[in-house]
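A single protein chain has been removed from this complex, and every other one stays in its place.
Chain naming follows the written order as A and B, and within any one chain the residues start at number 1.
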Amino acid sequence: MIWIAIRMLTGDAQKFYGLVFGIAFSTLLITQQLTIFVNLIERGASGVYNVSSADVWVMDPVSRTTDVAYAMPSTALDKVRGVPGVEWAVPHLRAQASVRTKDGDLEGVAVIGVDDATLIGLPKAMVEGSPDVLSQPDSVIIDDVGTTRMFPDQSPIGERLELNDQRAVVRGIADAIPSFTSTVVLYTKYSRALNFVPGTRNRLSFVLVGAEDPAQAKALSERIERETGLKAQTRDEFARDGVQFIIENTGIPLNFGITVALGFIVGVAIVGLTFSLFIRDNIKQFGALKAIGVTNRKIRRMVIAQAGLVGITGYGLGVLGTIAFIWSFSANPTFKGFYIPWQIPLISLAAVALILALTGWLALRNVLKTEPAAVFR
Amino acid sequence: MGRMLDTSAIGGCKPDSAICTRGVTRDFTAGQQTITVLHGIDLDIRAGEMTFLVGESGSGKTTLISIMCGILWPTLGEVKVFGTDIYDLDDTALVEFRLNNIGFIFQQYNLIPSIDAASNAAVPLIAQGMDRHEARERAVEMMAKLNIRDQADKLPSQLSGGQQQRVAIARALVHEPRLVVCDEPTAALDAASGRRVMDLLREVAVAEDRACIIVTHDNRVFDLADRILMLEDGKIIHDGSEMPEDH
Partner (left out) sequence: MAFNLRNLSFSRQILPVIAIVALLLAAIFIVSGLPDRTLSEPERDPPRAPEELADAPRVAGSGVVEPSSELIQIGSALSGLITGLYVQPGDRVTQGQLLFTVDDRAARAGLREAEAAIGEARAAIAEAQTARSTALRQLDLYRGVDDPAAVSRSEVIRAEGEASAAGERLSLARARLEAAQARAASARTEIGRLSIRAPIAGEILAVNIRKGEYVSTMGGGGSQPFIEMGQTQPLFVRIDIDEEQAARLKLGAPATVSPRGASDRQVQARFVRAEPLVVPKRSLTNSAAERVDVRVLQVLYALPDANSEEERLFRVGQQVDAYIPAVKAR
């Protein structure tokens, strides 16, 4: 009977492709928009994710994200080091600065000062050069998106910059996820960063902490808060804070929410209409089948099989479209690091299932309501 | 030779009757009004005969046939098909009973347009759970009996009306039901084709242990009937092998 159901469905090519298109379009819209949305707001957490070795971030109690941070006195580092369960702790500086390029242009940059001795705080990978270049005088490492913004069509290696009247020489390119605003990021040693950033009293933005037992990072962050009076967030918490900050301070969630809802509504509309048209066209056949002796359960299964085929096909094509989109834009620096979180295809699958369940149920109700006796009229 | 309406048998069915109705009444509610379409029909239909059910539109013949083949519940009365009180069965069992025991031929054929003729004919077997290819082979055999073997691979839309009706007949007979119900089999056909279809039906559908009920008002084919039942206003007004003179 399933075979018959599938034949009935594909027999009407127009409606079948209509259905597949509806589902594929919904899937594409929902998956693609959710993907962009998630990646965009996760840019708020890129500063956290770029530092791969810190289990816990310690900051002033008023600090909120990697970019909205209030500096602490330098003894905060020693306070944190004194907390049991802290395996290591290193200073981390993040500040905004203006850089004068060789052409004389002024560009806002983020200066990140990493621990002098261990270089903890640098991104995990480098595009060009090695982290060791920081031991040369006046070295900075630029991030790859910053490269495309500040040095389009040329290699930044060896370029001289002027930061707070200090000379800085670009000697490496880091492979980092750009921030929400795609600010150019310059990495340098902590002690040198102090010279690059105009002086304020306290300079230490964060203390990066490695836990004795990374699995107990949450407990450790609570202990640090208790013992030092500073704010400590585990890596995941702090990443979430960054995301939360974007959500609270931009209209992005609303915009994308509207688009996703539109995708859903368009899906329901196209699929619902086409599916009920299809069922209405075939209502006589269904009636005949019911009269001949096909139980409601089998009819239900037939409609489910039809919905399933439409669903799988449309969903597969929709996801393919999303992948093609992400893949084709992956070279664009704006989309650097964009990925499809595995939850999103599942969400769109659930949405597709919901669309089909809704429209299938409406269509099926007609079929099940049909009296078999109607075939004699 | 006309037989008298046997009203004395109420409450008991003859053991040899294929279908036996007792006191079948059917009401339809239309708004505030209740219309009684059938008024206590008592009927015995024997196997091995071709029984015609005739009557004007609105006489209740469609309602009666629907009740007799188990797709419409009577308001009152009982229906036994080959000894089974079909309205005593639960919904699923009734559907199963129809599937295994009754073959349907609809006025509009109701063939599925997107599968070929043989597959259409095989639908009851497939619904019974038979493997699709085996069912199709059986359907092709049945179509051979109906002289449309060569149309097996065609889609219904590629067939003429008569051929479609034959496919519908093949579908009604493929699972060898004990009761065959035809609704206006000739209504959509010209006289010659209708005649041929009726001849064929008589040839293949009528069997020793099979009852065949045909609803029709096509007087051109009345001569093929073994028994003609005439309905008027929900009552059987004639029961005999010929039509009454005044019709």
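Methods note: a contact is a pair of C-beta atoms (placed from the backbone, for glycine too) under 8 Å apart; a residue touches a chain by one contact, two chains touch by 3 or more.
For clarity, every value in this text was computed on a predicted model and none was experimentally measured.
**Student:** Of the residues A:29, A:97, A:174 or A:194, which one touches the chain left out of the display?
**Tutor:** A:194
**Student:** Kindly state which of the options A:258, A:320 or A:354 is in contact with the chain not pictured.
**Tutor:** A:320
**Student:** Among A:68, A:119, A:265 or A:368, choose the residue that contacts the chain missing from this document, as touch is defined above.
**Tutor:** Per the contact definition at the top, the residue touching the missing chain is A:119.
**Student:** Could you please point out the subunit A residues that touch the chain left off the display?
**Tutor:** Looking at subunit A, the ones touching the missing chain are residues 6-7, 10, 13, 16-17, 20, 49, 52-55, 73-75, 77-82, 84-90, 115-120, 124, 131, 177, 190-191, 194-195, 199, 201, 203, 210, 212, 214, 235, 309, 312-317, 319-320, 322-323, 326-327, 337, 339-342, 345.
Throughout what follows, only the chains that are shown with their structure count from here on.
**Student:** Mind pulling up the subunit A residues that touch subunit B in the complex?
**Tutor:** Touch list, subunit A to subunit B: 1, 3-4, 7-8, 10-12, 284-285, 287-298, 371-373, 375-377.
**Student:** Of all residues in subunit B, which touch subunit A in the complex?
**Tutor:** Touching subunit A: residues 62, 65-66, 69, 71-72, 91-92, 95-100, 102, 104, 106-108, 110-115, 119, 123-124, 126-127, 132, 171, 183, 215 of subunit B.
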